[in-house]
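A single protein chain has been omitted; all remaining protein chains appear in their positions.
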Amino acid sequence: MTDLPTAPATPAEAAVPRRRPGVRVRVSGTDRVLLFLMVAIPLVMVVLWVWLPAIASVALSFARWTGVGGLDTIEWIGTENYKNVFTNYPPFAPALRHNVIWLVFLFVLPTLFGILLAVLLDRELRGTRFYQTAMFLPVVLSLALIGFIWQLMYSRDQGLLNAVLGTQIDWYGDSNVNLWAVLVAASWKHAGYIMLLYLAGLKGVDPTLREAAAVDGASQVRTFFSVVLPVMRPINIIVIVVTVIESLRAFDIVWVINKGTNGLELISTLVTSNVVGEASRIGFGSALATIMLVISLVFITIFLSTVMREGRR
Amino acid sequence: MSRPRSESEYLARLIPPSVAAAGLSRRGFLKGTLGAGAAVSLSSLLAACGGGDDDGGGGGGSASQEVTFGSNQSDAVPKKAYADMVAASGLTVKTNVVEHEVFQENINNYLQGNPDDVFTWFAGYRMQFFAAQGLAGDISDVWGGISGMSEALKKASTGEDGKQYFVPLTTYPWGIFYRKSVWEEKGYQPPKTLDELVTLAKQMQKDGLIPIAFADKDGWPAMGTFDQLNLRINGYQFHVDLMAGKEAWDSPQVKKVFDTWRGLLPYDQEDALGREWQEAAQSLLKKESGMYLLGMFVGQQFPKGKEQEDLDFFAFPEIDPAIGTGAIEAPIDGFMMRAEPKNEAGAKELLKYLGTAKAEDIAAKADPTSIGASSEADAASYTGLQKKAVEFIGSAESIAQFLDRDTRPDFASTVMLPGLQTFIKNPNDVDGLTKSLESQKKSIFTS
Partner (left out) sequence: MSSATVTSSPATPATAVQPRRRPLTAGRVVLYVFVTLTALAWLFPVVWALFNSFRDYDYTSANGYVSFGGFTFQNYTDAWQQGEFTRHFLNSLIITVPAVLLTLFLASCVAFVVARYSFRFNLVLLGLFTAANLLPQQTLLIPLYRAYREIPLPLWMSDSGQLLDSYWGLILVNVAFQTGFCTFVLSNYMKALPHEMFEAARVDGAGVPTQFFRITLPLCRPALAALATVQVTWIYNEFFWATVLMQSGDKFPITSSLSNLRGQFFTDYNLLSAGSVIIAIPVLVIFFLLQKQFVAGLTLGSTKG
């Protein structure tokens, strides 16, 4: 999208509603001001609320500060916080591991399952509306609420799972199983979301491609992998990135269960528990936050460049 | 979730804080005092005048002027108790009630913003921390006029500079609680030494009881066990120094504590990390467990009347005869004064009153799982449990507050909490654990 015409479009070109009309002429003075404001105000807001704090987080990660007292009580200590995070903080390694597990699990199970469902539902089934609604229902629920709903399944004494299986497993409390239990609940939501994205993408696939493949004698499966999947490339990338971002941002469900302790540590909960409440390890928490930020930005950049590039086509 | 400090607080926790605080917000309270017709803006304005009038107006003021009082007693019963207590002071007091958990979590903000002249808080390092930061006012002169406080209480109210910053109101002991009826029936006796405790536990197992109820989902209850063991094995001074960061966590003394604890773990209720303390207390109530090391607030889980009266406790048994059992844990609730109060004279008057037995009686009556701190408190109307607590605390040589009150809060919550949970899951790697605790402590205690 960088090769945008800045020259004014001729009336002839105006007939085609392509991208850049590129009108720069005849913008009156007041209009100019208005246009400027229309962009500037939201921009300022986003910069102030998101980008400046992001930069401040990075800056603070090089400091030691309790948050009590003014900015003059900040003590700059270089990379010591990072050193401590990596070598001197037992919950960090599990948290990192759990985030990776979260990502892999989300990708392997709900994402692939969602894609499968989308492919299946794309087959002109009767009652497809019902199936879509059912699978999509969890997507509108908040993760915190999902944590509570699944508590009814997972509770040691009152949960359905133990009642049916006859076991006494403390699904949310036993650190050997609780991450998996939570992941099942999160996948319940994630699968529907991916299904939706993929279904929408599939609907946009040119049917002639499929017909051509069918004429050539390709089976359904073969058609999918050789014809449909490559065409869905932008959607595939979106799905991957969405999965990564969601796994990095996992927080709500774990926080309502046990505030991210005892097997449910995630980097997001570590940041929060180091800062909220009475703890106040601001510099240390910021170092954790910066690590999160860096990882996220890598994926966000991939996402943006893909999306922008697709837009140019 | 921190432990509740009163029965009513516990009951209030069954009701969400927002319900309890309904109508108790600053605005609501002001509306009440000004009369029903007060417009919202007017009361907000007055709130601004009363509480938001910006930088500390400095000392001065007189006892007849209004004193502002920030209280964390947000549930119905203690709120009323505190209101009665304050009303009986004879001073003009404007109370600002904030929900209990919220008050605690926001203490940093609160004290740096515009705190009330007098506010509720807890004794221990956390009090000293704010005093050292200059956020609390020196009230040593108030202590000159208070009687009935033991040396231990005074020690717990003193800042690092030797001045007093805190006035105690109520307190409650930590001990090993049990049901008298169950013990009588089975013929158990309170153990005096660790060996006797273990023998008793084994006996309980044979009798089909869980010897020691245990719950550590919230992370802090296990700190109670650590504290008791440390006090018994290494003594009060070592414990205090350890909390202050002056002793090493990977020292042989601390390792001994963990090793001893490991010996007790087989007698603890299983799956503690998935259980909250209320559930464990219920197991004591339902006669499924034999004993429970907790604070006296465990009684809040027992219905009033026969059940509560069946509750009794004893001191954690002796481990080292040279140290004995003179050190106890009894967190103290009380009050502090902000630095540069608007009405210093009035604030000090109020504090002096709050330090009297009269004030304490009103509070302790509302919550029978805590007792007045002063020895002059009217113990006659106390329940059996409260009376025992009075004697227990009164005869203690030294009083510790509790790990998360005695040490830096960031150390307590981000290091000790997960550290102790790790120990419970894997009690065999004491060397690794203590080494990690020590190196983390060093990184936090540097300032």
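Labels A and B are assigned to the chains in the order they are written; within every chain, residues are numbered from 1.
Simple rule for what comes next: a contact is a pair of C-beta atoms (placed from the backbone, for glycine too) under 8 Å apart; a residue touches a chain by one contact, two chains touch by 3 or more.
In this text the structure is predicted, and so the values were computed from the model without any measurement.
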item	value
Omitted-chain contact residue, chosen from A:Val85, A:Ile235 or A:Leu264	A:Ile235
Listed residues A:Tyr89, A:Phe105, A:Trp171 or A:Tyr193, member touching the removed chain	A:Tyr193
Contact footprint on chain A, counting only the chain that is left out	1-2, 4-6, 9, 11, 14-15, 17, 19-24, 26-28, 30-31, 34-35, 38-39, 41-43, 45-54, 56-57, 60, 67, 117, 120-121, 123-145, 148-153, 155, 158-160, 163-164, 188-189, 192-193, 196-197, 199-201, 203-204, 206, 234-235, 238, 241-242, 245-246, 248-249, 251-252, 255-256, 267-268, 271-272, 275-276, 282, 285-286, 289-290, 292-293, 296-297, 300, 303-304, 307-308, 310-312
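Here is the rule we go by: only the chains that are shown with their structure count from here on.
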item	value
Chain A-facing residues of chain B, complex	104-105, 107-108, 112, 133, 135, 217, 219, 271, 273-275, 409-410, 413-414, 417-419, 421-422, 425, 436, 439-440, 443-444, 446-447
Complex contacts: residues of chain A adjacent to chain B	64, 66-69, 75, 80, 84, 88-91, 156, 170, 172-175, 258, 261-262, 273-274, 276-281, 284
